[in-house]
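Omission of a single protein chain aside, the complex is shown with its protein chains in their original locations.
Chain lettering (A, B and C) follows the sequence in which the chains are written, and residue indices restart at 1 in each chain.
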Amino acid sequence: MSVTADAPATLKKNYLTALKEAIDEEMTQNPNMICIGEDIGILGGAFGVTEGLQAKHGASRVIDAPISEAAICGSAVGMALAGKTVMVEMQFIDFISCGFDQIVNMMATYHYRTAGEVSMPIVLRGPAGAYSGGALYHSQMNEAWFLNSPGIKVICPSTPYDAKGLMKAALRDPNPVLVYEIKNLYRMRDIEEELPEEEYIIPLGKAKIRREGTDITLVTYGQNVYHCLDAAQKLADQGVSAEVIDLRSLNPLDEETIVNSVKKTNRVLVVNEAPRTCGFAGEIVARVNELCFEHLDAPALRLTRMDTPVPWAKPLELHVLPSVDQIVETSLKIVRF
Amino acid sequence: MSVTADAPATLKKNYLTALKEAIDEEMTQNPNMICIGEDIGILGGAFGVTEGLQAKHGASRVIDAPISEAAICGSAVGMALAGKTVMVEMQFIDFISCGFDQIVNMMATYHYRTAGEVSMPIVLRGPAGAYSGGALYHSQMNEAWFLNSPGIKVICPSTPYDAKGLMKAALRDPNPVLVYEIKNLYRMRDIEEELPEEEYIIPLGKAKIRREGTDITLVTYGQNVYHCLDAAQKLADQGVSAEVIDLRSLNPLDEETIVNSVKKTNRVLVVNEAPRTCGFAGEIVARVNELCFEHLDAPALRLTRMDTPVPWAKPLELHVLPSVDQIVETSLKIVRF
Amino acid sequence: MPAQKSAPPKTASPARPSDLLTKEEHLELLKHLYLARYFDVRLIKEKRRGRLTGTLYSSHNQEAILAGTLYALKSTDWISPIHRDMPAFFMKDLRGKWGQDDRIAMTVEEVCSQVWGRSGSPGRARDNWSHIGSKSGHIIHSTSMLAGTIPVAAGLAYANKLDGGDAVVVTYNGEGSTAQGVFHEAINFAAVHKLPVITIIENNQWAYGTPTHLEYPLEDFARRADGYGIPGWVADGQDVFDVYDKMVAAVEYARTGAGPSIIECKTFRAYGHGDHDDDRAARYRPTDDVNKGRERDPIAVCKRILVEKGMMTQAEAAQYAAEGKGAPQTKDEDFPPEVVEYLKRGVEYAIKSPLPDAAEGAMWVFRETN
Partner (left out) sequence: MPAQKSAPPKTASPARPSDLLTKEEHLELLKHLYLARYFDVRLIKEKRRGRLTGTLYSSHNQEAILAGTLYALKSTDWISPIHRDMPAFFMKDLRGKWGQDDRIAMTVEEVCSQVWGRSGSPGRARDNWSHIGSKSGHIIHSTSMLAGTIPVAAGLAYANKLDGGDAVVVTYNGEGSTAQGVFHEAINFAAVHKLPVITIIENNQWAYGTPTHLEYPLEDFARRADGYGIPGWVADGQDVFDVYDKMVAAVEYARTGAGPSIIECKTFRAYGHGDHDDDRAARYRPTDDVNKGRERDPIAVCKRILVEKGMMTQAEAAQYAAEGKGAPQTKDEDFPPEVVEYLKRGVEYAIKSPLPDAAEGAMWVFRETN
């Protein structure tokens, strides 16, 4: 595609830049905001999300922490207690397991324990997701751990526009918000887009219909949004009209958008890449079941990672993760139920 | 009830004794078995599950560890690598969050990562469950974290007989098995029972129908088994025949028993006390939906803890947990759907 | 350049800081010991009378640690007490403020309401026992997870320093808790950034049923400081003045920007881990050790020093004989009446305070808006 003079390609921004802008804008507007993480300052982050931030806002507000996830998460709590807004970067979301107790037991419950006296405006964010040969510890989508731990909001943007708007909302939220950034999307060319010049915020808890359809609802988030969109195209070729819902925010969850869609299509497939058992896909199936069982013409199904770790070698990895073909196939099964 | 001569009450054993016997018997039979945990030796455990074990088997096989859950879980991995069977006690299952990474990333995946070369015969066990005024950190049922982490089996016995038989099976399993012991049941008089003189094992992955019924299936585990049995009795008074399935083992899961029951009753309510979102109750709802949707005459529903921590004061605690009345009420709603 | 030596620096003061305290202050410290002791005695009695349920983690015999450390702090400083430190919650800021409770971090009414699990507690009985705190009163709310507030303290200290504050943040920990990974991570972080964080180690020789030699290879837990090149003081935890002296040094060190430090206070756990453990503890702890460990009652030690310093007569010292007794043997007459009165007020308030409404159980999971 050739670039025309009146649509300069340079204005398009990738997912990573969108995140960076959101953080930078909030750091600029909110002098009470601190960033902490491993290698986020001098290096600018393993993926570069915080590049330039330390030079601009100073080493005391953009802290290169020791490799101590528990101390990082715990000190974020202390900073919040002192009135700060804190952005915590996990170098990979997989390493969140090392700060787990401080997050689920200290941070997530602080507001609850104090009957509202203390709030915890903390954003925990980091690169996540498989399909990239990252193997067991650089591929995780472990959101279910935190969705089962009351007191943490969880979001997962899939476009640059959403990434920026949701990140800004997260950084203004008085509660802990965990952001699954899809590392495969950071620099993906296909999804680059122009972002508004003026400031914008996307409130947490609003899903987005990425494609309208009438025969089946595909509920998903993260990079599976693109798999579902591809599958919807293939389904269209076979005469099946699929609606694709990008949840964007898992907690709070936009049940209304899901229910309205199901009322229209009467069929649902939920797709995510986390392990199956007790994953969020099953949760959506359960909710659909609770909220609109009588509208279902077929069982609400899910396509997820198998209950395995994410293996390294490509054939292994692809084997355990949902694919476009599987989405098409399962959708057809549901439609023909 | 008066005790007759030919049924000496002294033979009845409680849940805690059953667990203790299982561990002791395995320690005796398996010289390669080691126990490690906080205060399990000199003290005999906070609740006394390991009482007498150190005196009998020695301080080098029953280790009083420092307050270091990560080192405890990690060293169990090392011991397993050296060919040992290891029993790890968490003083309360809540503190497992402090050893989280070693469990989900090191222990659970070891067999997988080595393509089967190494097995991890480790039992992680500890007191769990709410309804006892234990507040946020002495009440948790955090099984969903581990059910979403491939490579760990999870069980939750509800009777002395099961506790012993399942614990012995767990201690002979070549995989990590996480045991949720219900501390409210440890010394509960009502459930004491005679245990067989001869050795017995209950294989993991077999559910138990605690009460047969035809109108609705109540799927549950842990102390909610008793709530469901009480509810079933009340339902019977109202002419509704409820079947109560005690899962006993969550992974592996006995799908067959659930499906067979649903085929009979066509209605399901799942009851557990973990947080709702991404909890195991939702998982069961999703599976029922996948496996026998066409047999459902009403939506499969769940009754769980609300998505809150477990608060301390009794009225607060009861408010967020499922109750017998709620089970009855929800069952009636389902039956009358 | 970070400090390369871990030897405790000399304090700037020529004399022992405690020698600079006035007679009133000396006497006030003794009163704080009485207060802490009476809190414990009172709760045990309330429990025996069936007016209280739940587990009590006694601070009996360890009161000098709380009194001595808290006396060296300003109200802008933060503290984080744990299960064995209940009196700390109402003793913070008490120096020179007896009878002016409104200026105190947390009132005894609030603390007792917490013990009783009533709505009068700041957390509205959502979490139990020592899991209480106050943002305005500068007390961190702990979870049950031992050592868990040390990183919180480090973050607080970091933020406060960044804002130009001079607050010191003090966490209290049992010696057993120092084996937690988060202890290491947090102190390492605090040492790198020279944060004003003071870690008090209450070495009472036991961590529940585990003796110290199974928790740590060295005699002095203060030596943990050496791994971070920070000062590690050892204080006589039975002597409120020695504790105070070491604390003054640590506070000065912290407040002048030199960084974190550790104070190990040697003491002995008087009873079981909690009162549920009293019977078992009698079996797992050698009687001789227990007797020896309880020989030097901090109230007695304090009185002896007051008499030696001429701030109290022998007769005055003998007036309230709370020392050297178990709770059941201790009578109200063994305490100054105002101490009894003070705690009584708290207890009565708590008992009258209603339970929170059931519906509150579902509230405050998230804060609704900013």
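One rule holds in what follows: contacts are C-beta pairs under 8 Å (C-beta built on N, C-alpha and C of every residue); 3 or more make two chains touch, one makes a residue touch a chain.
Source: prediction; values computed, not measured.
Interface note: of C:Y228, C:Y271, C:Y284 or C:Y320, the residue touching the hidden chain in the full complex is C:Y228.
Touching the chain that is not shown, out of C:A179, C:I201, C:C265 or C:I305: C:A179 (per the contact rule at the top). Within the complete assembly, B:K153 is the residue of B:K153, B:R210 or B:R276 that touches the hidden chain.
Contact between subunit B and the absent chain runs through residues 34, 60-61, 63, 65-66, 68, 70-84, 101-102, 105-106, 109-119, 121, 150-151, 153, 172-175. Mapped onto subunit C, the footprint of the missing chain covers residues 2-4, 6, 179-185, 188-189, 191-192, 194, 213-219, 223-230, 259.
Within the complete assembly, residues 38-39, 41-44, 46, 64-68, 70-71, 91-92, 94-95, 97-98, 133, 135-138, 306-309, 311-320 of subunit A touch the chain that is not shown.
Operating definition for what follows: only the chains that are shown with their structure count from here on.
Centroid to centroid, with C-alpha atoms defining each point, subunit B and subunit C lie 37 Å apart. We define each chain's centre as the mean of its Cα atoms; on that basis subunit A and subunit C are separated by 43 Å.
Residue positions of subunit B touching 2 or more other chains: 94, 97-98, 136-137, 307-309, 311. Residues of subunit C in contact with two or more other chains: 124, 126-127, 131, 143-145, 181-182, 360, 365.
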